[in-house]
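Yeah, one chain of the complex is gone here, protein chain that is, but the others are all in their spots.
For chain A:
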């Protein structure tokens, strides 16, 4: 069984595209080979900036012969029919077989498709893969029409078995396959001939190329930590940056440098962001002070001076960048000092938020009004919430955030503190964007919560009012994220509020019901992830007060737990049975059986017991509902299970005596009423 090695050697591929490209290469090639009848043992894909590599072990030598039989017309069928069959099979009359069938003699076409050698199939599949590779962005070069992420220079494609390596012949727009590659661009640019995967990785390593991206990442991380440790410092972990940097180098060499004293006064977030965004440096922290004091940069080569020149150059660039950052920081502080944080944001009035939703300034005014409204509900001072909302977006006008948009909020907090604003206001400046990602922390400080809610609700109601809702995969204004943010803020802080009222306050042109339905969809997704069935949520959402998400979730959790018990499961069945019988009878009779049943018509013990149980349940459930003790409600419901089951077993509802029948239907109606007071159980599945 041969092994297959493919290397697509190109000019530098973007680091961010490499993980997807590795997966795509592996999937496209293996799927193609399997579809053509080959099997393989193991597949692994690798990438460096200049190569995309696939190594397959244990590929079958050829695809199996395929035998295909097709039944044709009878031998005495009209000539036209037989001709048509010959045409469709590509055979001549003599090649057909004649077999006996129930109805007489019938023509059969038997074709055999011979197996194909692996090399032939690999060549076909690889060419197709290259021509149809799903790069997020691709290009042409020179005079050709082939597309690749950057110019493709060579294709290495060999099959290796005990007898040796064999090139799989292939030609894609003039690029012919071979068994050669090249080493590191600067340190070993010569041609390398390889005979198999192990030989390939070993020769690359000798040519200063580490093929495996994970190996490069591990080496970078190890070296960086070692260097930092040796000086009593530690590297700030950043997995995204590590993967990116590993995708930028073939021969990683970590180099550590110190940040000049001048810049140590900058906020650590500024140092970190500037170094990461502009130069892809790791930050190095002093664990004693928490300050960022150094950096690690990763070069793509070894040098005779052990990286001294490279480090010097990087330091120089860093120093220029940090001088800029310091300049912005000092200018911003000066602005805050002379004009206040609100003054810094004055220019927001001239910045368009959305052409149908006015300026950022107008947005800030809306958020301020809404935050004031929301504040009492979340336990915040309305004045503080309003003050926070007024300045929370001011940093968007700072030079620092203009340069580093990802520092929005973080800078706001620094500038609020420098303006001597209350701590709660400063925190709100930073935290009102949260939560962004699904695993972000949710603010709990009341003022931050008020502004965070107001910000998101203003955005949602605004875009709803101008009919810019998310559709399918398109959500350019991140409205799903905003809605999830509101949901998490409400739930995590146990807030009791009617969202619909806030929506109306925020924007009277909003279709509140539609926006609420959107929230309910998001809530379902959120609760599903927490193990609550969607039909349980539907049953709860059908109740009044469904814009109070905390209430909805309390109910849903209680119901969900209840349904997991045997009593719950059976009670639902009892309810459904009662409901079905009742609904059918009501339809048939054209009346509604809701007069209340009379216990004097009860005949047996079981029927009397049900009366008693329902009386007890009604008496206990009402106050528990009132106090929103849904666990107690469910416990009371559970007590109904036995009497209901016993009732159905012993009593015939549709009695011949019309008075008894009506009374029993009215009794069922009481069951239904009690059950529906908890949730719309008709929505439950199963």
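Please note the rule applied: a contact is a pair of C-beta atoms (placed from the backbone, for glycine too) under 8 Å apart; a residue touches a chain by one contact, two chains touch by 3 or more; residues count from 1.
One rule holds in what follows: contacts and distances are computed from a predicted model.
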item	value
Missing subunit (named according to UniProt) among the choices "Phosphate-specific transport system accessory protein PhoU", "Amino acid/amide ABC transporter membrane protein 1, HAAT family", "Formate dehydrogenase (Quinone-dependent) catalytic subunit" or "Glycine--tRNA ligase alpha subunit"	"Glycine--tRNA ligase alpha subunit"
Candidates A:14, A:267 or A:358 - the one touching the absent chain	A:14
Selected residue (touches chain absent from view) among A:27, A:74, A:150 or A:683	A:150
Contact with the hidden chain (one of A:318, A:411, A:424 or A:552)	A:318
Chain not shown: contacting residue from A:279, A:331 or A:673	A:279
Where the missing chain touches chain A, by residue	11-12, 14-16, 49, 137-143, 149-151, 153, 186, 248-249, 279, 297, 299-301, 303-305, 309-314, 316-318, 320, 323, 350-352, 355
